[in-house]
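Every protein chain of the complex appears in place save one, which is left out.
Labels run A and B following the written order; every chain starts at residue 1.
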Amino acid sequence: MSRLSYIGARLVKTVLITIAVILLSFFLIRLAPGDTATVMAGQAGFADEAFMKSLRAEYGLDQPVPVQLWKYVQAVAQGDLGNSFVRRQPVLDVILERLPNTVLLNAFALLVAIAGGVLLGMIAARRPGSVGDASVTVLSMLFYAMPQFWLGMMAMLVFSVWLSWLPPFGIETMGADYTGLARIGDIAVHMILPGVTLALYFMASYARLTRTAMIEVADQDFVKTARAKGISEGQVARRHILRNALIPLITFAGLQAAILVGGSVLVENVFSWPGIGTLAYEAVTTRDNPLLLGIFIVTAILVSLFNLVTDIAYSIADPRVELGR
Amino acid sequence: MDFDRRAMLGAAAAGMLARPAWAQKPGTTARMRTINAMMTDEPAHLNYPLFNTRIMQEICGNINESLLLFDWQFKPKSNLARGHEMSPDGMRYTFHLRPDVAWHDGAPFTARDVAFSCGVMLPQLNPRSRGAFSHVREIKAVDRYTVRFEMKEPFNAFLLSLMASSAPMMPAHIYEGTNFRTNPYNFKPVGTGPFKFNRWARGQYIHLTRNEKYWRPDQPGMDGIYYRVCPTPEQRLVAMESGAVDLAMADDIDTVVNKRMVANPNVVARSDAFNGTGEICVMEMNHRRWPFSDRRFRAAYMHAINREFLVKAINFGLGKVAHSPIPSDLPYYDDKALTKYHYDPARARALLDEMGLKPGKGGVRHRFGIMMIPDGGGYWTRMAHYIKQALSEVGLEASLESTDWPTFSRRSGNWEFDVDCNSYGQYGDPAIGTARFFLSSNIRKGVPQTNIQGYNNPEVDSLFAKAAVAVDAAEAQAHYSRLQQVLTHDVAMLWMFERKPMFFYNKRLKNVIMGPNGPADGFGSVRLA
Partner (left out) sequence: MKDFLRVFLSRPIPLIGLVIFVAIVAVALLAPFVFARGPFTIVGMPLLPPGAPGLLVGSDVLGRDMAVGLAYGARISLLVGITSTLCAVGIGVLLGAVAGYYGGWLDDLLMRVTEFFQIIPSFVLLMVLVAFLQPSLSSTVIGIALVTWPQVARVVRGEFLSLRGREFVQAARTLGMGDARIIFTQVLPNALPPIIVVSSMMVGTAILTESALSFLGLGDPNLLSWGSMIGGSRSAMWVAWWTTVMPGLAIMITVLALNFIGDGLNDALNPRRRR
């Protein structure tokens, strides 16, 4: 299969997943008790029949389900995700407002996780069975066993409540209204706690993965050849072993993107990070159905696009890999 | 130097942290003259009458003003109306408007705006106004600055229904003839108040700036207000303690940490800022279902709960046990008329025995559900947990049902519940805030926050009707006394406690709370201390 048709097939898959997400979410939301009109009545604290009826008509809730679904799919195809019940703004706008914050946080977390994981993995793989190796294993088991949100709260307790080193909440200092470099610095400082909390879980798995891959690769012929040629041990590790160990890491990162987004919901919630995770939680609690649908669709598309990218990166990084399956 | 040291000691003594390294740096003058407030969540829009919740009152109270303000004794004071008269028979009210008031867009504020607001927009959007203005036959703009309300019958709570939190004036030139729900000005409101809408950064803040042309020459005392989104209670506590935020209202600060806030030397704590609301936390029962229909069951329920403990330990002392449908510090409260239900589990058991609800397997007499308010683990949740425990002591097994707002509204509106938690505000007069929960004419299926219990007592209906139109104050009092007698004897609702939400503000400010309507009257008077 040529690379181009491979990418084409992967794109088709992405589209199919999107359609499946729309169908699933739409029918899920039909299961829910309480419709928009009652949402709004509840928020206003009062309402009457005429008001509720006009609301139901306004949002098309008085039409049969298949009609509602068809209209929804049509609209989505045109990039219209509907209007948020609660915010009364286009869903896409609401999501796009928050999305950059989440992308920023997740990208930072992914970077920290890969850098930290590879570093720890290399340390561990250097002398399997040593103290360094054992402590990496212990740490990774600990991070696997901790609830992510609790880890975040503990980090906050230590670094904000007790030590007062890092700001606990939000994306920037409230009311400071910094601009330029000062603002970037401010955001960076706010990103440390949530970002590292999100990263630690993945760092543990990346460390394990790197360790295994490096130990396996180190036994292979081309590394032995390199060693025999008299290339220094450090160079062997960097040039040959690491490059090959990175390949499974890329695929793994792609597969874990969905988990990253899930973790985001919790970590953003703990640190009041104004991203899509807190938005998803708000949407669930306020029963903002169109917003929830939108978040589903947007995150699913993003994650599957990210998977597409990692697949392609994989095929480039390791030419031995067959395209397709 | 010395001052810093003392402040540090004070903070340490109060069990607080020294100012953390990441906290606010001492600000510039511009920052000094800006008020920072918080929002637990963002409102959907800023159309005050369309969405009259507490957060809207706190924001829009600075933008849209009312005809009258009220002092601590609930006596009217001039505001947009510089004077008013009532005819002796209570059938006509005349308001004289200030001639020097302009909307934020420069248009003059006139009688047309009043007639539009009170005659069209408020009754259409705000059910509380709808009830109050239903007594009005006609609103006449006599001239540019004079408005006359002709009544169908005398309504003694009429002036109170013009309180800032109930009847904000809306611009006729912007809203008249448009769809109120979709008007673009819902997102950039126009009013006459001391602060103008400036910017809404979604997910972050709403910013108001000073109205340079405000009609009170000495106001506003500050340059602007930021309302910042702070979704979690921990975040709000830290924001207030670090000085990042100057004001914390009502539900902003969890009662768990109230003591710590009160002890904070940099913060002023007020418990009277929401007196005008007169909020009572209650539990409602579905009277259509047995045994909730039985007065003895409701009385037993009250006797089973230690409400003193509820206030002291569960709500950290914020509030007062409620014995009446009318808050104890508001007009018409009559202590002598009340049947009180003190904590007495033995009495509760006896009443249940008398009803024939004998303990069955495991000592359980009856099982039912309590629908909880979705407050994210705050005092409502804690109250429900305590009550479940207290009821189990007398053999009642309550199962707690968690909800989200839409579910709560749907189930309560459709009468699909056994017992729920709720609260109501009197808003100055029983006829405005309280009657709606007891009138049989307000039993309306599908509509939450009405008489969802299905309480139906013709005497109560007629007493409320007579009390509202009594011209003589003593006559109104007599009706309301009798009402309290009947309602408390019936246990017409499970009154838990009068909530006294706290209002905290940073010591650097003064003139923050000027009347019983608290933040709903706006922050025009606020100055640097």
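We adopt the following convention: a residue touches a chain if its C-beta (ideal position, glycine included) is under 8 Å from a C-beta of that chain, and two chains touch if they have at least 3 such contacts.
Since the structure is predicted, the reported quantities are computational estimates derived from the model, not experimental observations.
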- Message: Among B:Pro99, B:Gly360 or B:Gly376, which one touches the chain that has been omitted from the display?
- Response: B:Gly376
- Task: Just name the one of B:Ile206, B:Cys281 or B:Ala384 that touches the chain not displayed here.
- Result: B:Ala384
- Task: Just name the one of B:Thr277, B:Thr407, B:Ser481 or B:Ser525 that touches the chain not displayed here.
- Result: B:Thr407
- Which is it among B:Arg33, B:Arg260 or B:Arg444 that touches the chain not included here? B:Arg260
- Touch list for subunit B against the chain that is not drawn: 232-234, 237-238, 254, 256-257, 260, 313-314, 316, 372, 374, 376-378, 381-382, 384-386, 388-389, 399-404, 407
- On subunit A, the omitted chain is touched by residues 16-17, 20-21, 25, 28-29, 31-33, 141-142, 144-150, 153-154, 156-157, 161, 255, 258-259, 261-263, 265-266, 269, 280-281, 284-285, 287, 292, 295-296, 299-300, 303-304, 307
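As a working rule, only the chains that are shown with their structure count from here on.
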- Message: Suppose each chain is reduced to the average of its Cα coordinates; what separation in Å results between subunit A and subunit B?
- Response: 40
- Residues of subunit A touching subunit B in their complex? 33-35, 38-39, 41-49, 52, 58, 86-89, 94, 97-98, 160-161, 164-170, 173-176, 189, 269-270, 272, 274, 278-279, 282, 284-287
- Query: Inside the complex, what are the residues of subunit B that reach subunit A?
  - Reply: 17-18, 20-22, 24-25, 27, 31, 34, 36, 41-42, 44-45, 50-53, 127-128, 181, 186, 202-204, 226, 228-232, 234-235, 238-239, 244-245, 374, 376, 404-410, 413, 444, 446-450
